[in-house]
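Accompanying notes for the structure given below.
Every protein chain of the complex appears in place save one, which is left out.
By written order: A, B and C. Residues from 1 in each chain.
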């Protein structure tokens, strides 16, 4: 029973069906009929004109977004534990040609306007220090917390004041939206977000993530960079098909809700063991070495998270039986 | 009727079936059961131990290969019309961090040992000039010519003498092998090739191309670079499934043969209009502006190639009726 | 007797005196009293507001200029034999993060508006091909020819039309101006030049070259890039002192004239042996192997230039006796 990553989840059947349905001759790259609908589909979803491009990975989406905002000699303010800083093998530095990630602190990998302003103030405005050009946040965060529209808007105000671009890594944007409810424009462009990495792969997709530019004027250059990075698939229609299938009938939201519901059940069982509130599909909890071993002996796969803690992740397709079994097993430890 | 690119072709049904069959939970990235068989499958195919990694595009395969051979301050000898020099949006320069492509000439985009040696000799061995570290050839070439094992081996000898790595862009390797027959090791590692971009997308694949290292020791670094370039798909099993489906029962070769056969039929009709011999699935022929317009009026799509010439490309799934129709239409112009 | 490079020349005594005079405590980097006068001094010289920064080498000046104009995914139109393309060890690719130099042809390393327009037209405006963002010319050229203000203005018109930045590599700008006479603004900003590498080292300087931005708004970013490239000397006043000494009393022009005069004398002796007109301080002439050997036996140092030709360069401090001796020696060969 897999609780170590939502990347291990299967693909939603509707996604595969859409790919099969797309299996005919069409124009190469992103000139096909499906890819050409993406700008419109996402403009509808977000309630504003935006430019939408598929890429194969969240890494590529994040890095193309950052490269749009930050020159090689610039920097990116982000949380020290942001995925872009810790788990993308230096991809942001590659795509930006050596921009510097400037780490900030905050509980649960969340940033506040105060942290951001203090981070900016700590840098002398001269040529000897790397000047930040963007702020990047993750929603839901790497620790499963969710930024509200108000929180993002407060950060957005800081970015405008400090002359920073504003990027949201939404690898788990669906999980965040499932928690937030409301309109997806509220926590993004209306709150000052310039570019969003909108994750679909953890959410039932196969190989297509979306990069959404609320500053459409950045899209043309980003398309050149996408090609230059080898991310302009020659049969792009199979990328577009995946995303459109998940947008249809709000499947992306349903999938986000399903994953979150599983996490909520387990969180309920974990009670006071929880290290952080569970707001999306990740649970961080205290487990002794013996308890962790006991869970593994019962077939539960998950990551240790430092000493005495563990990370559990639920997926869109996690069988209810697995969730109930894990919740029950945790309950037996007491809280 | 589409004759402008084999990128527009559909995906082979067996590929989609294999992806559907892979649709269950498995380890993320390239730790899954299918991806772990690739080294073995390609070692069997080539008759030598090799390391095999999937990527999304031929651009990524080519550039990861070049980055393995060439430091940022180095250069790559290649044909002036090589795809890496003309049609990858500067991706080789991106992945290599600014290495220089050093263009050489040759009929039909083919290079000879003499050209390569002369190209190397024209560069002073000092710090003021960029020193070549690799040779890259394309097989089949951008003009549809095929290098024989002997021709590659002669180039391979030159690379060893000159201290160069040796890369083959095999976007149409299947078409080349369909023409050559024989063992795929003969035109690659036995002829001195260090790394091969083995194309599957034009050949019935969906989004998986393979990068084959005959110098296995390069693979570990290339895997880091793959991640850093955002090409480590989180659900890699769907990439591996595609490739394995095309390897099975030599489907890749059958598809190459099918595309080549279509081209041969059209070449027969073109006769003395041919600008170059047709050795794979591309036809370059003389067409007047009126003739080109007449073909387009009949529904044939293809590219003009300079003034008075055209490029026609056949695909693995090209309907025989389309091929016969185009051959007949060309025949009406006389030769 | 050294005729192989004006880089081998000594430093003008006034330069060394100015450095000695600057030898006292002052603010570090470019905050010192001398460096702060440079913008004004060059604005006076060129008759327009410009931003002027010292760097250690012409390579750095050229590359910082290009990086101001060209994004990593862009290209630079230049002559195939431009110094930036052949003799800077890949520095333009380093500073621009992999932009592509797009080589054009032209007699004597000179470009025309027709060549530039044709070069641009040959590139499809799509993401697969690298799009040019700048034009770079060298004045005097690598073959000692001089662009007139009208010629530069015609190129400048083409750059405006094609949306290109316009850079002049003026490693031998003093020699060009010595030939042209007139106002230095005419062949630069009035003709559309956006940034000029103004060479002082070949002209009697020691280690200071100037980068002049006629688009002052580019200077701030270029200063960040200069620091990032390790070219912000900590004792900048000794850089500024050199340049100011050569500006004083038009020493730079006198030195250019002196070098050109030596070349003119030798050109007169070479007569019909000349491969190209001699317009600055470089002479390209036909010499048989035996003639070249005979000159070397008499102590003349110079470069062979392919088979049967040689390059001779005169310097600002070349003794008249050396010039006369070389002219006489060449005359003995007949023309």
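By our rule, a contact is a pair of C-beta atoms (placed from the backbone, for glycine too) under 8 Å apart; a residue touches a chain by one contact, two chains touch by 3 or more.
The model shown is predicted, which means the values in this text are computed figures rather than measured ones.
Q: Of the residues listed, C:34, C:201 or C:329, which one is in contact with the missing chain?
A: Here the residue in touch with the unshown chain is C:201.
Q: Which of B:224, B:249 or B:328 touches the chain that is not shown?
A: Only one of B:224, B:249 or B:328 touches the chain omitted from view, namely B:224.
Q: Considering the complete complex, identify which of B:127, B:293 or B:328 is in touch with the unshown chain.
A: Answer from the full complex: B:127 touches the omitted chain.
Q: Looking at the full complex, which residue from A:12, A:73, A:223 or A:273 touches the chain that isn't shown here?
A: A:73
Q: Can you name the residues of chain B that touch the chain not displayed here?
A: Touching the missing chain: residues 71-73, 97-98, 127-128, 131, 221, 223-228, 232.
Q: Can you list where chain C touches the absent chain?
A: Residues of chain C in touch with the missing chain: 2, 5, 7-11, 13, 16, 19-20, 23-29, 55-60, 63, 88-91, 94-95, 201-202, 206-207, 224, 227-235, 238-239, 317.
Q: For chain A, which positions touch the chain that isn't shown here?
A: 72-73, 75, 86-90, 93-94, 96-101, 127-130
Just so we're on the same page, only the chains that are shown with their structure count from here on.
Q: Determine whether chain A and chain C, two copies of the same sequence, contact each other through the same residue numbers or different ones, counting it as same when over half of the numbers at the interface appear on both sides.
A: Same residues, largely: of all residue numbers at this interface, over half are found in both copies.
Q: Superimpose the Cα trace of chain B on the Cα trace of chain C, which carries the same sequence, then give the rotation angle to the nearest 5°.
A: Roughly 180 degrees of rotation.
Q: Report the most central chain, judged by the distance from each chain's C-alpha mean to the global C-alpha mean.
A: Taking the mean of C-alpha atoms per chain, the most central one is B.
Q: Could you grab the centroid distance between chain A and chain C? Build each centroid from C-alpha atoms only and quote it in angstrom.
A: 50
Q: Would you please write down the residue numbers of chain A that are in contact with two or more other chains?
A: Chain A, residues with two or more chain partners: 224, 227-228, 232.
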